[in-house]
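A protein chain is absent from this complex, but the other protein chains hold their places.
Each chain carries a letter (A, B and C) given by its place in the written order, and its residues are counted from 1.
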């Protein structure tokens, strides 16, 4: 079972939830506590979202607060910009991350810039939620993992939970954040497992990763749907006497520089696992941070296990595209034996 | 004077041209030699483009081949996809790179994927030209340097010349390439200087960088408008007895892995200079390649001199945003003395 | 609405509303329509069944759309271009897509993405409305090349809200591109009813924005669709530019096999409408009163169709496993070193399975 440190620490009343339930719970908590929050997107109202993330919310909070929009990503993200200017806090759902592209201009030229161009007079407290990633046999363009496009855009934070606890906590932190946050939801983990999630309001801090397994030989950096995979590989490695320090980065912009340095300086050996394309992927950014912080500590080249430089293929080949435990294990061994 | 190796080798009849003239010359060469090539974009016809890159071409080749489009980047890139499917070779101009965002969906979901999803039956031999970069006192959004967004998208190549010779040669190579190529034109270099450019047809190979200065102490990787800056800094360094191996990468996807490794393995010290934002910028990708190829050769952490993680500011601050020779010199010294 | 009356040739009882095409619509021709409608409906039923049995992935049913898809597809000429969505495999099949490729596609196989290696039927466009500019571009290219080929783009009511719908139509109108924009208005975009998608009473009237003809047709009347598309294609080939056609249909089933329509609409009511308005039933009634109907004929074609479909399923299921190389080898004409290296590394590990 993968979970964040916080889960162990928390003593609040809690319930056992899947990630998708935790997200719904987070959205409900938000709508209850702040009249200025609204939810917008395609099929989020009566239908409750194609993954049921907003199930029941329109019934409870009404059509003014849980808004079904026309099929118009640029239009409704732009509309949300206007709403944010006027003091609302829109939480926008993009049905799948692969359909965020039509809104790219709005995000790159307005969502991310309004604060700077107005020197802080206006700001855009918007959250963009998007299911993402491969592995659930979706059609074309439904399995994108392009977080790196957004971590490169100045003015937006990017987070990605790997479990239900972090999902709710990061979501509420994103809503509270006065600046835009892209909230990535690994589809593969929506219903996979349950963890205890506090019933009330709590936050998981944006910008902080978490060590999900303590180890000394090799550091593994991963997030989202890669965490269960990496945990499996690192269990496997224990049999060979290799102990892995597994870091769930959770926050993709900004990355947790201190935690990255801390682990690398302990192990000197690193494997990075992500499902986005290799070139220009976040793996390279992490290597760059290691170069900056921990050059003298490295005992082996950093290994990357990533998606390839190819469009995510139709689902018969998606497992070939995705990092596998075998690939992760091979990389760990390579880093360990260098 | 910065120039590519090829310039020295060439013996063909040539003329002394600025970069913008070389681009016009390249486009003319293209239109003359292949009836299926066409040019499309905003103001490219009668007006000859806002930078005059297509000056006179509509007069010579007619309205069917040099096409003024409505103000509709998604629309005309999409239209060009349809044209390419039907056998034409569209060379599309985006007026400034910052206005490519509306076409992002077309590029990410169609331009880059058509070959794969049809297993090679269809392909998109499209060139997208875009003036880019800061330093010419343009208005907001006219100074973007977001090449890293495109080097992360599988299915499109990205090139960027730093001089007139490479500009024409890379452009003709891009036109010849059966796959999509994003051709970035550093505005700052459009009219800055002249070099000898062959009057006929020639190619600069996509995927190959070039060593613009031989040196032994520190490697500098850069491209586009950073090359003159880097050359200035490296001249300066000579006075301190530091000799720089200056590599103009030219091709940003794919990067020239062999040349990168070759230089790093010689010097062991590296400075990367680019004007795109630091996080997720191409600098990190180059560090990742160095990690893969030259881990044991590195004598110091790689230094990066880049644009910051902030929107390119209005022009009164653009020089603060941009890498300066001072910043490059500091970085070289740091790498050298580590 | 008054400006855009619903064009019909036969009514819900299969009776003539407009007899102009009576001659042309002879027994052979009418049977051809019925044959194709029955064929794609049978295929559709197979698709749903295969999905339920876990033999393919998510499937997109189209019952209710058969008249619109068959009527339009049969109006095209051999070398015309078709740009379908995920719901238009009925049109693709009618125009000449390979049945086994279609099944392969639903099975997540790249080999099935392109519906045909001969006909110019493009892969179903997944990002809504993005293919409308492609149709415009292909049409402009045909003019450039001096042919009289045209293009047709299929899209739904929801698609009209996307910028690419607007940009595709605008550019086509400016360049008088020979293209037909064929909208199937089934009243829903997944769960969103059309009143919340747009404030205009019709989709046809959106043509006014581009100064092009807008036609509103009963999409469950295969004849009406056929002639509306045919006339639009004729205008296109004559250099008169694009037409926007709104074919009003009902989506009898779910949005996809992953959708539960009872969440957002009264599915009982839809089922009742199906009884009354099914395009196949309507055509059957028409054929009956014209004496074109024969149970024997129907049984014959039904059995031929079944055989054809079963053999396509066999072909799909006996296809060799998906080839990992396909993922690497067709990104560029020659793989870049990045891709070659990635392919090699995966290969060294014996692939991913």
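The working rule: a contact is a pair of C-beta atoms (placed from the backbone, for glycine too) under 8 Å apart; a residue touches a chain by one contact, two chains touch by 3 or more.
Keep in mind it's a predicted model, so treat the numbers as computed, not measured.
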Original post:
Which of the displayed chains are touched by the chain that has been omitted?
Top reply: A, B, C
Subject >> Candidates C:241, C:261, C:279 or C:335 - the one touching the absent chain >> reply: C:241
Subject >> Selected from B:98, B:169 or B:301 as touching the chain missing from the view >> reply: B:98
Original post:
Which of these, B:174, B:322 or B:335, touches the one chain of the complex that we don't see?
Top reply: B:322
**OP:** Give the residue, chosen from B:81, B:141 or B:237, that touches the chain omitted from the document.
**Re:** B:141
Original post:
In the full complex, which residues of chain A touch the absent chain?
Top reply: 38, 64, 69-70, 72, 74-88, 102, 105-106, 109-110, 115-123, 154-155, 157, 178-179, 207, 253-254, 257
Subject >> Residues of chain C (touch criterion as defined above) contacting the omitted chain >> reply: 160-167, 170-171, 173-174, 176, 196-201, 205-206, 208-212, 241
Subject >> Residues of chain B (touch criterion as defined above) contacting the omitted chain >> reply: 42-43, 45-48, 50, 68, 70-75, 98-99, 101-102, 137-142, 278-279, 308-311, 313-322, 324, 326-327, 330
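By our rule, only the chains that are shown with their structure count from here on.
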Original post:
If you average the CA atoms of chain B and of chain C, how many Å lie between those two points?
Top reply: 41
Subject >> Whole-Å gap between the CA centroids of chain A and chain C >> reply: 36
**OP:** Calculate how many whole Å lie between the centre of chain A and the centre of chain B, each centre taken as the average of the chain's C-alpha atoms.
**Re:** 32
Original post:
Residue numbers in chain C touching 2 or more other chains?
Top reply: 110, 113, 126-127, 163-164, 326-327, 331, 336, 338
Original post:
Going by the touch rule set out above, which residues of chain B reach two or more other chains?
Top reply: 74, 102, 105, 109, 116-117, 154-155, 253
